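Okay, here's the structure, questions in a sec.
Excluded from the complex is one protein chain; the other protein chains are retained at their positions.
Chain lettering (A and B) follows the sequence in which the chains are written, and residue indices restart at 1 in each chain.
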Amino acid sequence: MWMNKVKTTVIAGALCALAAPAMANTELTMFYPVAVGGALTKIVNGIIADFETANPDIDVNAIYAGNYNDARVKALAALQSGDPAQLSVMFSIDVHELMDLDAIVPFDDVVTTDEEKAWLGSFYPALMENGVVDGKTYGVPFQRSTIVMYYNKDLFREAGLDPEKPPTTWDELAEMGAALTKKNSDGNVEQWGAMIPSTAYPYWMFGALTKQQGQVLMNQDGNETYFNAPKVVDALNYWKDLGSKHGVMPEGTIEWGTLRQNFLEQKTAIMWHSTGNLTTVKKNAEFDFGVAMLPGGSALGSPTGGGNFYLFKDATDEERAASLKLVQFMTSPEQAALWSKETGYMGVSPAAYEVPELAEYVESFPPAAIARDQLQHATAELSTHQAGRVRKLLDDAIQSVLSGQSTSEEALNSAQKQADRILSRYR
Amino acid sequence: MNRITHYLSTGLAWFIGFIWLFPLIYAVWAAIHPSEFATRFSLFAPLTLDNFKEAWNQAPFPRYMINTIAITMIILAGQLVLCTLAAYALARMQFKGRGFMFALILMQLMVVPEILIVENYQTLAGLSLIDTYWGVALPYLASAFGIFLLRQTFKTVPEDLENAARIEGCSLLGIIWKVYVPLAKPTYLAFSLVSISYHWNNFLWPLVVTNTENSRPLTVGMSIFGAPESGVDWSIISAGTLISVGPLLILFLIFQRQFVQSFMQAGIK
Partner (left out) sequence: MQLSRQIQAWLLLLPALCLLVAFTHYPVVKTVARSFFGFGVQWEDAASLDNYRYLLEDEVLGQVLYNSFMYAAITVPVSIVLAIAMALWVNSKMRYKGVLRTAYFTPTILPMISVANIWLFFYSPEIGLLNKLLALVGHSGYNWLGDPSLSLYSLMAMTIWKEAGFFMIFYLAALQTIDTNLYHAAAIENASKWTVFRRITFPLLMPTTLFVLVNALLNAFKLVDHLFILTKGGPNNSSNLLLYYIFENAFSFFDTAYAAVLTVVLLVILVVLALLQFGVIEKRVHYR
């Protein structure tokens, strides 16, 4: 890695020297978040270094800013400071809020050649749902995911279940979960059947459960939510029942950050998590594990998730052209394939899965394709105006139900009422 | 009876001491063992330094360290100078509105900069000082606590000393420097130590006002390095924690006697 970097620098330096003398380089600043495990910053830096080698006239300053929220805050803060960012990877669902702040421009205004236009159309349509508003593309998919189900095949065998047949329906999840839940002689649970995380991004996990009921959480314009629709209430009841009725999941909230550790230590036989964790799980699991699509209620489903590239308004023409080049590079099939293989995030375009490296990887390790296969059942992630506040309403409602503070109806009605009040002015 | 309470009390003292030290002990344990032992205790777990290597590679600790040191030093230097001047004026000079000014300054004892992050952020954005050392430092440069402390100390300095110095032709700044500052040494030391440990550990304001590695201090660096969203790996986080607290911890262990004594001499009570 280190040698590579030196090489890259040397080559980049040499190329610079060869290029036209004293030509000022275009400097780009971009922020990006990380929300899953592993040394992702290193991988991003590697891609950036490759880009700079290929484009010696562009310098990229890629800044790791923390979680999705941090990345958005920092990128927007940079706009106010003397050193603004020209592009950034931010939450795919930030789009309405970024537009309301008048911070971003659509890619449609920047792409000119046919080739570029074709590129803009090359991604999986499901991944564009959160990025397109009023027919214009504001977000180009980069670190994208769906929720997948990781399960411990060893524990399945131990419980007398077929390790090649993970649960495919809600009922099966509850049944198999019960078989996988083990108590010790004191009557205390020492191994849980399943865990669905309910901190950090509860609304996202919930988006999967509601989609599995065939219900979406908001409209495409992001000014209306359906938090108290009957099927949404059903979905939350099911989630709650997994803990309180079926006893296959701990009650109270389950921490997003430590869940992977729980799974790796075999404290839970099944976990729902971002596919972005796949490579880290693969590296650290000391048991035989499988990955499957999420089980279905009346339908299959998961929201897409993760980060898109956005272009900020505040940039010169050269900077914008350079930004476009960078985004194109980082979402090109080759890079997307590499990125997918090293992290578990999905290749963002069908072409990425045709790159030999990823094709072979998927063949030798089929779980790597689950997130992609699930795309046909995917829906957009909760994204509205004033996204932070609206999201928190739903998060709070979910947490209050899971921890037994209120019923699903009460909590969701109240969340819907407050969301209505906030969103009414955007209608 | 007395004996029993004595043993109980001693036992309790050590028990609490153990609890208070425990997070650090755990951090050392987790950092020097492979990550599968982070949540499992085994006497024969193999030792390793890989976690330190990994942590070191995952975050630019040297850069964070430099930032933290620079910010802490800028703040400390600014505080010492500004507070000395203001404290002298308030302790030894007669001027109109002195009481009012003192009250105005003391307001900051209650309304600390942390509470005003929103507006201070706007101010600094207006000055284009976001993501700079000065941006982090400015709201803290004038410390009401420091002014208060030094004023109390300066008041105990015999005025004869000042008069003698004046007769010898010392200027005002000369008097402060040669008479007052030396006599207030313990106060300076105690205040410095409080200030350093405060700003070395400060988080909320630097989180708000720093953007990149240009100015990001250790605490903010640690918060994104160990953000639970990215999946917690305690071994590496512990190693990172030890790297980040190491310098201050070692400094403290060496100087702890002086640290405590300076507090006592300064009469902060």
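What we mean here is this: contacts are C-beta pairs under 8 Å (C-beta built on N, C-alpha and C of every residue); 3 or more make two chains touch, one makes a residue touch a chain.
Since the model is a prediction, treat every value here as computed from it, not as a measurement.
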Which of B:A13, B:L49 or B:A164 contacts the chain that the document leaves out: B:A13
Contact partner of the left-out chain, one of B:N67, B:T132, B:S195 or B:S244: B:S244
Touch list for chain B against the chain that is not drawn: 5, 9-10, 13-14, 16-21, 23-24, 26-27, 30, 38-39, 81-83, 85-86, 88-90, 93-96, 98, 101, 104-105, 107-123, 138-139, 141-142, 144, 147, 172, 197, 200-201, 203-204, 207-208, 218-220, 222-223, 226-228, 232, 234, 237-238, 240-241, 244-245, 248-249, 252-253, 256-257, 260, 263-264, 266-269
Contact set of chain A toward the excluded chain (per top definition): 69, 73, 76, 97, 101, 186-189, 192, 198-200, 250-255, 257-258, 261-262, 265, 267-268, 386, 388-389, 392, 395-397, 399-400, 402-403, 405, 414, 418
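Heads up, the rule we're going with is that only the chains that are shown with their structure count from here on.
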Chain A-chain B separation of Cα centroids, rounded to whole Å: 38
Partner chain B, residues of chain A touching it in the complex: 34-42, 61, 63-68, 70, 74, 77-78, 80-83, 199-200, 255-258, 260-261, 265, 277, 280, 284, 286
Chain A-facing residues of chain B, complex: 35-36, 39, 54, 57-58, 125, 128, 130-131, 211-213, 223-224, 227-234
